[in-house]
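A short write-up of the structure that comes next.
For this view, one protein chain was removed and the others were kept in their places.
So, subunit A:
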Amino acid sequence: MKATVYVTIKQNVLDPQGSAVQGALHTMGFEEVGKVRIGKYLELELDTTDRAEAENNLKAMCEKLLANTVIEDYRFELEG
């Protein structure tokens, strides 16, 4: 089974990298760009066929290691 995990800075927490990229895009003339948020994209191969177990374990992985829930949100998708 393949899992895709997305980690982003929480909406109410300043993302300095996102703000810098937004500024650069404006300088380039892409005036339509609003807020930019930078995050992480992780691909995990899971050696299991049990979807419920995979979801439970992924939640634990995200809470404990993959995201810092003080400042980050996460979501994941499972395939296969």
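The definition used in the following text is that a residue touches a chain if its C-beta (ideal position, glycine included) is under 8 Å from a C-beta of that chain, and two chains touch if they have at least 3 such contacts; residues count from 1.
Definition applied: contacts and distances are computed from a predicted model.
Asks: Which choice in "ABC transporter substrate-binding protein", "Multiple sugar transport system permease protein", "Phosphoribosylformylglycinamidine synthase subunit PurQ" or "Na(+)/H(+) antiporter subunit F" gives the name that UniProt lists for the one chain left out?
Replies: This omitted chain is identified in its UniProt record as "Phosphoribosylformylglycinamidine synthase subunit PurQ".
Asks: Suppose we count only contacts with the excluded chain; which residues of subunit A make the list?
Replies: Residues touching the hidden chain, for subunit A, are 9, 13-14, 16-17, 20, 40, 65-66, 68, 70-71.
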